[in-house]
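Heads up, this is only part of the complex; the chains shown haven't been moved.
Labels run A and B following the written order; every chain starts at residue 1.
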Amino acid sequence: MPFVYGRVIRFHETDAAGVVYFARLLTLCHEAYEASLAAVDIDLKAFFSAAGGMAVPIVHTEADFYQPLSCGDAIAIALVPKQLSLHSFEIAYTISNQHLPSKHSEEPLAWALTRHVCMNLHSRRRHPLTPDLVDWIGAVALADPAD
Amino acid sequence: MPFVYGRVIRFHETDAAGVVYFARLLTLCHEAYEASLAAVDIDLKAFFSAAGGMAVPIVHTEADFYQPLSCGDAIAIALVPKQLSLHSFEIAYTISNQHLPSKHSEEPLAWALTRHVCMNLHSRRRHPLTPDLVDWIGAVALADPAD
């Protein structure tokens, strides 16, 4: 099984059409990414404030929306990271109803992807993924028997 | 003990000063309110979309900020509702570090309040709190041995 992040949809995430605002879905996916980093003991505050002069900004994202989400819905976000190059990785997210969390579910609610590049903020150049990130990719990928 | 909602601060809740954006604290408090309603089996989707022609909009809010919150911080929001009149109630929220969730903590991180009035959306007039809400106030208040 991939890393799975559970979450209840909150009122502030909905819009006047009565369902989750489209861009919010990517925010939910990023929360799952944060939870998976914390699961291997990466310090989120230091990591995301680029305390070490290193950052891994998102350079590309995509999402497909199959079903609307409503306030109170319990969702499960399954996340699979993959290293793309020395400097980059991407994460695929499958969002489903928490009562059907399996990746074998025929009907996910949505799917999304984020692509990240490791940067040295001083030189403004690409930098190899840090050992922490390589370990995180390995740990989360290993957790997935289908890979 | 009052109803307590636990939550990890997420990256999107921070701002360029490196800490949680002030108005986000009220969003976190509203999440705690939602969780406490769900705990007594109120249907959140129906409740917040005013499906029955009844709504309880917030007419007043306040907050005091004592300490900044950072990405990755685990917080606990303790919530105490109180009926104010036939038509209205307020909720007091105490936000503390999750490792010190007690209301006896000497140093909460923040404090907030929301005041709600029950409205009939057809007549645009005040309406007595529904039995569901009166029961919710009683249940959450009963949960608090200090009251």
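Just so we're on the same page, a residue touches a chain if its C-beta (ideal position, glycine included) is under 8 Å from a C-beta of that chain, and two chains touch if they have at least 3 such contacts.
On a predicted model such as this, the values are computed, not experimentally measured, just so you know.
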{"item": "Where 2 copies are displayed, count of copies in the complete assembly", "value": "4"}
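Note that in this section only the chains that are shown with their structure count from here on.
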{"item": "Cα superposition of chain A on its sequence copy chain B - rotation in ° rounded to nearest 5", "value": "180"}
{"item": "Separation of mean Cα positions, chain B and chain A [Å, integer]", "value": "28"}
{"item": "Contact set on chain B toward chain A in their complex", "value": "8, 10-12, 14, 18, 27, 30-31, 34-35, 38, 43-45, 48-49, 70-73"}
